Structure formats: structure tokens, C-alpha cells
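Presenting chain A:
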Amino acid sequence: MIVCRCENVSLANIEEAIDKGYTDLESLKRYLRIGMGPCQGRYCLVLTAKILARKTGKKFEELFMPMNRPPLTPIEFKFFMNKSFTKR
Partner candidate 1 sequence: MTLKTKLLIIGAGIIGVMTAKFLVDKGFNDIVIVEKKYPGSGGTYRCATGIRASFTSLEHVELMKRSINLWPILSKQHNIPYKRGGYIWLLSRPEHVELFKKIVDFHHKHDIPTKIISPEEIREIVPTIRTDNLLAGVYDPLAGKASCFLSLLNILEYIKKKGVKVIINTPVYKLVTRNHKVVGAMTSKGVIEAEKILVAAGHGSKKILDTIGLDLPLENIPKHALITEAYKPLFDPLLIDWQTSSYIVQVLHGGFLIGANIEEKPNTPPTNRIDYLFLAANIWTKYFPWLPYVRVLRYWTGYYVMTPDHHPVIGPVEEYENLYVATGFSGHGFMMSPAVGEAMANYILGQKQNIPYIENLSPERFTKGKLVKEIAVFG
Partner candidate 2 sequence: MGYKETGVLSIDDLKEKGLLPSMERLEKGPIAIAECPEEIPCNICANVCPFNAIEMEKIYDLPRVNPDKCIGCGVCVPQCPGLAMFVIDLSKPGKALITLPYEFLPEPKKGLKVKLLSREGKVVGEGVIVKAWQYDKTWTVTVEVPRDKWFEVRAIWIPEK
């Protein structure tokens, strides 16, 4: 049962990590790299927070405060190479 496709993290991986004591989402995320791949956590972070909420009995809201960073989708470096700006 795959939770994070990009980093190939399964439900079993997550449950095992929670049992080990990774009970805050930010640590869990870095421990397993959930949501750190190219899809930017779009599908998996909410799911992971739900698993965490279920296993720890905490509220989803306490566990998950999204922190999105740019670029919101992976962008090639070729977009940042032209220094001469045109105004339109």
C-alpha cells in the first residue's frame, strides 16, 4: 500500500516509523522523505497526517500546518537564465 509514490513510501513504512516515535508530521516527513519528491506532497501529506492522527489520537489540525515552498511545481533552470527582462 503506497502512500507517497514519488519516494515510494508505504503505509507499513509510516506505521513502523510512528511506532518508533516519529509522531510529528515534520519529523515523519524527513525520516521517510514523504512529500519531498517531485509531486510536492500534493497527494501524500494529508494522507500521512490522517494516519498519524488515527494512530496517535491527535487531531488532524494539530498535526498538519502546510508549508508550501516555491516552485509549486518543479521548474527547469532554463526559465531562470535570461537576465535581460522585457517589459510588457
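Quick note on selection: all candidates are chains of the complex that A comes from, given by their letters.
As a working rule, a residue touches a chain if its C-beta (ideal position, glycine included) is under 8 Å from a C-beta of that chain, and two chains touch if they have at least 3 such contacts; residues count from 1.
Keep in mind that this is a model prediction, so the values were computed, not measured.
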Chain A in this complex - touching candidate among 1 or 2: 1
Residue numbers on chain A that touch candidate 1, as the complex places them: 20-22, 24, 26-27, 30-31, 33, 36-38, 40, 69-71, 74-81, 83
